[in-house]
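Every protein chain of the complex appears in place save one, which is left out.
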Amino acid sequence: MEFTAKDIAGLVGGTIDGNPDVKVNRLARIEDGEPEALSFLANPKYYPYINSTRSSIVLVQSDFQAEQALSCTLIRVDDPYTAFANLLEIYDKMRKGKTGTSSLASIAKSAKIGNNAYIGDFVVISDNAVIGDDVKIFPHSYVGENVKIGSGTTLNPGVIIYYDCIIGNECTIHGGSVIGADGFGFAPQSDNNYKKVAQIGNVVIEDNVEIGANTTIDRATLGSTIIRRGVKLDNLIQVGHNVEIGENTVIAAQSGIAGSTKVGKNCMIGGQVGLAGHIVIADEVKIGAQAGLASNVNKPGSIILGSPAIDISRFRRIIAIFNNLDKLYYRIGDLEKTIKQLQAEKIGDEKIS
Amino acid sequence: MEFTAKDIAGLVGGTIDGNPDVKVNRLARIEDGEPEALSFLANPKYYPYINSTRSSIVLVQSDFQAEQALSCTLIRVDDPYTAFANLLEIYDKMRKGKTGTSSLASIAKSAKIGNNAYIGDFVVISDNAVIGDDVKIFPHSYVGENVKIGSGTTLNPGVIIYYDCIIGNECTIHGGSVIGADGFGFAPQSDNNYKKVAQIGNVVIEDNVEIGANTTIDRATLGSTIIRRGVKLDNLIQVGHNVEIGENTVIAAQSGIAGSTKVGKNCMIGGQVGLAGHIVIADEVKIGAQAGLASNVNKPGSIILGSPAIDISRFRRIIAIFNNLDKLYYRIGDLEKTIKQLQAEKIGDEKIS
Partner (left out) sequence: MEFTAKDIAGLVGGTIDGNPDVKVNRLARIEDGEPEALSFLANPKYYPYINSTRSSIVLVQSDFQAEQALSCTLIRVDDPYTAFANLLEIYDKMRKGKTGTSSLASIAKSAKIGNNAYIGDFVVISDNAVIGDDVKIFPHSYVGENVKIGSGTTLNPGVIIYYDCIIGNECTIHGGSVIGADGFGFAPQSDNNYKKVAQIGNVVIEDNVEIGANTTIDRATLGSTIIRRGVKLDNLIQVGHNVEIGENTVIAAQSGIAGSTKVGKNCMIGGQVGLAGHIVIADEVKIGAQAGLASNVNKPGSIILGSPAIDISRFRRIIAIFNNLDKLYYRIGDLEKTIKQLQAEKIGDEKIS
């Protein structure tokens, strides 16, 4: 995709200062500028880069004054950062603006596909699946029987959605994620073997959810594992069966939530966190990276850290002591010596007296 | 799939109390009941739900007495929970009862496929692979050269099995798992580069093993990485090269086992646990979530926690002190002050005397 300075000025409502026909085909930071790239300049700290940048076009503030003649074309706008962010989005949407169904996809006759959808090569859409309008399903994705996918949702390459699961509108699921595999349920038998407990529930993902690459969300034993609207999950996250994650909660990579745990809304959970099964986390709770929780967090807005996790202020106090535990240890040794001496002196005193 | 109350009563050996022709097409918890769903009622705590449930059929105990007229049809059985669990399984098997080979699969001429197998769209079966009877291989799965898969085993969508690996009978492997990728072996060179150590062993998975989604089990350098019969692995687990996991051991999500470690049988390992390489874990050991083990656990039946992991009773005692380390810290400060005072007084006394 190529754009002229004129095209860009039109998209962001700016005025051109330089060659209106110069072309760009990518975006770059001003300090990494290269020919045919577009950059922006918002922070005065970066002003000096304007003289040396190799970018062909730079977005600057309306009142920007160059100190010397510039080789790049300027586009003047009220807010270069916002203009640039808007361009990012436009660029991103253009790139993803695919439609049409590949002749190499396998689509069951009983499946329904909405208008304006993109179905890539080697995609499988199984019986009775319902795919909404403007959905994009990239190559190698698998949509199981009876799955429903809301409008505007994107499945990146290699996404696997098992039967009966429901995905909302305007969701994005990244490559290799597995939605709806069996929950981990086995009943111990007297001979040390385990008998599988059938997992016949499903996964329900509401609207505006983003799910990273290679994340796994297990189907419920019965009922649904539920990811509420606006939730953002990073890569390689494990969500166990019958878990529920509340609205707009954000979870960083490699965290795991064991079965039947309920996480509140607007929570922020760091990377590599572990939540035990059957616990409840209140709304707006923040959990630090690598924390481990084995019990409920009842107070909304709590900030907790550590494994087992405790309140952040206690954690910080305690970890500071922990990291100097050797000094504490020596102080105790010193105390013991001093006391022994005091006792010895006392006995000496008594003997003397 | 639809069933009448009469069908269900036949399947579970129960008697009908209500309309024998009412139809159900799904299962639901009694509190989530909806028309055309079947529920069960075993725990007296849940008895009140029978009056308000919208489920069409409810399994109850033979001697159950309703307190008021009910809108649902009852099926009376000796043990409603067991009857329901059996129905779960029947339902699950019906759903999975696929057979036949997709014309879109790629099957090498030298591969052997057993009777009654299901091979889905875009599956690859490579040269000299041997697939047993009643095996189900869902779309996008890859079976490498010389792989053997025992009878009754299911590969869910997108499973990858590298060449030479052996999978037993009645196993289930979930979507996106990778069996037999190269072990992580590199020999450091004098110039700071690493030279790859060829990994030419394989992975052997015995019978009745279940492996979750996106789990990775590396092939041995030489010989085999071995998963013994009855083992259950959850999602996103890492099993390094030449590891051996003993019979009926169960491991929760996101745990990792480094190369050449040997885990005993009937062990239970929690989520996000890390086992270092070249260690041995005895039989029937239980390891708590997020534990880290760098050395052998020799005593069968040990229960260990923490990182580095220690015996559970010591761990609990120590973590209780740790979580109050600030109090301990203040007590030491107080002790020091008191002793200083005692010393000062003593010096005072001596001066006086």
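Worth a mention:
In this document, chain identifiers A and B correspond to the written order of the chains, with residue numbering beginning at 1 in each.
Criterion: contacts are C-beta pairs under 8 Å (C-beta built on N, C-alpha and C of every residue); 3 or more make two chains touch, one makes a residue touch a chain.
Model, not experiment: these values are computed from the prediction.
Checked against the full complex, the one of A:21, A:89 or A:127 touching the unshown chain is A:89.
From the set A:16, A:111, A:213 or A:263, the residue in touch with the chain omitted from the display is A:213, counting the whole complex. Think of the hidden chain as still there; on chain B it touches residues 106, 122, 124, 140, 142, 144, 158, 160, 162-163, 176, 178, 181-182, 184, 186, 192-194, 196-200, 214, 216, 218, 222-223, 236, 238, 240, 254, 256, 258, 272, 274, 276, 292, 294, 307-308, 310, 314, 317-318, 321-322, 328, 331-332, 335, 338-339, 342, 345. Listed for chain A, the residues touching the missing chain in the whole complex are 27-29, 32, 85, 88-89, 91-92, 95, 102, 104, 120-122, 138-140, 156-158, 172, 174-176, 208, 210, 212-214, 230, 232, 234-236, 247-248, 250, 252-254, 265-266, 271-272, 289-290, 307, 319, 322-323, 325-326, 328-329, 332, 335-336, 339, 342-343, 346.
Throughout what follows, only the chains that are shown with their structure count from here on.
With each centre defined as the average position of its C-alpha atoms, the distance from chain A to chain B rounds to 24 Å.
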